[in-house]
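Only one protein chain is missing; all other protein chains are in place.
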Amino acid sequence: MVSEITPELVRHLGVLARIQLSDEEVERLTGQLDVIVDNIAKVSQVATPDIPATSHPIALENIFRADEVGETLTREQALSNAPDAADGRFRVTAILGEEQ
Amino acid sequence: MTDLTRLSAAALADKLAAGEVSSVDATQAHLDRIAEVDGDVHAFLHVSDHALAVAADIDRRRAAGESLGALAGVPLAIKDVLVTTDMPSTSGSKILEGYMSPFDATVVARSRAAGLVPLGKTNMDEFAMGSSTEHSAYGPTRNPWDLDRIPGGSGGGSAAAVAAFEAPLALGSDTGGSIRQPAHVTGTVGLKPTYGGVSRYGAIALASSLDQVGPVTRTVLDAGLLHDVIGGHDPHDSTSLAEAWPSFADAAREGARGDVLKGLKVGVIAELPDSGFQPGVSASFRAALATMEAHGAEIVEISAPHFEYGVAAYYLVLPAEASSNLAKFDSVRFGLRVTPHANSTVEEVMAATRDAGFGDEVKRRIILGTYALSAGYYDAYYGSAQKVRTLIQRDFDAAFTQVDVIATPSAPTTAFKLGEKIDDPLQMYLNDVTTIPANLAGVPGISIPSGLAEEDGLPVGIQFLAPAREDARLYRVGAALEAALVDSWGGPLLDRAPVVGTRGGVR
Partner (left out) sequence: MAKDKLMDFDKALELFEPVLGFEVHVELNTKTKMFSAAGNPAHESNHGAEPNTLVAPVDMGLPGSLPVVNEEAIRSSISLGLALGCSIAPSSRFARKNYFYPDLGKNYQISQYDEPIAFEGRIEVELLDGTIVEVPIERAHMEEDAGKLTHVGGATGRIQGAEYSLVDYNRAGVPLVEIVTKPIFGAEHAAPELAAAYVRTIRDIVISLGISEARMERGNLRCDANVSLRPRAAEGEPAAPLGTRTETKNVNSMRSVERAVRHEIQRQAAILEAGGTITQETRHWHEDTGTTSPGRPKSDADDYRYFPEPDLLPVAPSLELIEELRAALPEPPAVHRRRLKADWGFADIEFRGVVNAGLLAEVEATIAAGASPAAARKWWTGEVLRIANAEGRDASSLVSPADVAALQSLVDAGTLNDKLARQVLEGVIAGEGSPQEVVDARGLAVVSDDGALIAAIDEALAAQPDVLEKIRDGKVQAAGAVIGAVMKAMKGQADAARVRELILERAAQ
């Protein structure tokens, strides 16, 4: 199975993953991922429709906690590692995007 | 008092309990050792500036007649993937340089409560992605057996610290072999518990369905003692198992004493032939099996037909989950922030920060994982990889109806030289071929030293795997073989390690 890793795809993936990639990085990653994906693509050969997927290695269910207030961070703790904060809130530069 | 650093944790704990030595002295001895050798080994990213104060407190409490845990007063190194309130937690990455967590990882909290004395945070491949610790953003750690060679990864720092006698105990994490493979290349002991056996709360997540925290030590008993402290249910971790565990230290003692090997059925995987391993590694593996047979064990060939897909499945599941787990590093709430220019939008700041803060291997896996999960590719990649997990679990289930434990060499080669495989990611990934299946299936695995490879004199480890929840079995079997091998060697393998520190060097 030939993989479809192209520089355009890598650039698009970089956008999805919010990592700014240089042209050099895109080229290098394209080559490396091409080889890797060719190698790992063989999983689809053996993963036939009759085999169920396992997302949790140990099967558990209904793991809950009681609806009681527990340890919460103080505001100081929450903001303690903030790169920028104002008025008790985290500050970020302008967002371009949909309204909330 | 340098010989304090040569004691096993169990021996040191006995002396502490008997009042023969103080925790302050023991801690000081290890701090001195770190100062002596860590300039060369670089196992530590951060050394605690208040370890002596903690040790003094333990001594004071002991003197006051307080009843303390078995390991109270024993120093402990902590892999930097585990968050600590009193020391930075970087996960080996620049994006978390200087990060101070407001909470302790559960295993750290339990260690403190047991009276262990944290010495510092150890080096690792960035975000635990790697098999050599060469992907640390803070420079590699060097193998105490040969400073030009890798100490394994991702937990090379913890293994090297223990192998260089800078700490008697260390905490590590294992997602695809990150405890077991470093144990193999450094002649130490490492165990990955059954998935859910030890809390992941506070372990900076790599692949949530594969990660486990475990002990890194020089002896099986020491691993059992540490595992007893850190293991067990944690309500903060939904995936942690609720059942009570037996004492692993007791299991190790039982293994060392008794006839555990007699009648033990040991499975050897047909699909992992000797030809896939460095000759000295296979030879050491076969010799260890022969020792077991001499003690009454039966070697059985078993088939695990889907193990060959393990590496491929792993390098789909891990990057996919990691790409999501690492999305939180975005400059907003903590960590590095890079603002490219005055009018940068937050998206530009995020992208520039992640470009600057993540190393190449991390970027590679995030991009790969994003691809594996993206629309149109899920079924072929991530979805298929999750099916391979099912097949590998079935292989294990079938195997364990025939054998009690499965044995493999812990890795294909001995410690390779720094820089040797760094430019070939795929080659690097193949280091994990024997360790990955246990993470995919959730079963426990241990690596103990099996000897030195003839061609290079470097350590080799043998790995044992047991059914899920049968961690105690690994302690029994591991301790039994360890006793037999150490007996045949006339002393622990590490006694034969070159003396680090003759070159001196200060951090």
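Labels for the chains are A and B, by order of writing; each one numbers its residues from 1.
What we mean here is this: contacts are C-beta pairs under 8 Å (C-beta built on N, C-alpha and C of every residue); 3 or more make two chains touch, one makes a residue touch a chain.
This one's a predicted model, so the numbers in the text were calculated from it and none came from an experiment.
J.: Can you work out which residue in B:L4, B:M87 or B:A105 touches the chain that's missing from view?
T.: B:A105
J.: Going by the contact rule already stated, which one of B:P235, B:G276 or B:P340 would touch the omitted chain in the full complex?
T.: The single option touching the absent chain is B:P235.
J.: Using the touch definition up top, pick the residue from B:M350, B:L368, B:A407 or B:A438 that touches the left-out chain.
T.: Hidden-chain contact among the options goes to B:M350.
J.: Tell me which of B:S48, B:S89 or B:T175 is the one touching the absent chain.
T.: Touches the omitted chain: B:S89.
J.: In terms of residues, what is the contact footprint of the unshown chain on chain B?
T.: Spelled out for chain B, the touching residues are 82-83, 89, 91, 96, 99, 101-103, 105, 200-205, 207-209, 235-239, 320-321, 323-324, 327-328, 330, 332-334, 346-347, 350, 370, 373-375, 378, 382.
J.: On chain A, what residues meet the omitted chain?
T.: With respect to the unshown chain, the touching residues of chain A are 15-16, 18, 55-56, 60-75, 78-79, 86-100.
As a convention for this text, only the chains that are shown with their structure count from here on.
J.: Once you find the CA centre of chain A and the CA centre of chain B, what distance in Å lies between them?
T.: Taking the average C-alpha coordinate of chain A and of chain B, the gap between them is 24 Å.
J.: Could you please specify the touching residues of chain B with respect to chain A in the complex?
T.: Residues 99-100, 102-103, 194-196, 209-210, 235, 238-239, 241, 306, 309, 311-313, 315-316, 323, 327, 330-337, 339, 343-352, 354-355, 358, 363-364, 366-368, 370-371, 374, 379-381, 383-391, 393, 425-426, 429, 439-442, 468 of chain B touch chain A in their complex.
J.: Help me check something: in the complex, which residues belonging to chain A touch chain B?
T.: Counting only chain A, the residues touching chain B are 5, 9-10, 13-14, 16-22, 25, 29, 32-33, 35-37, 39-44, 46-48, 51-58, 60, 63, 65, 71, 73, 77-78, 80-84, 90, 92-97.
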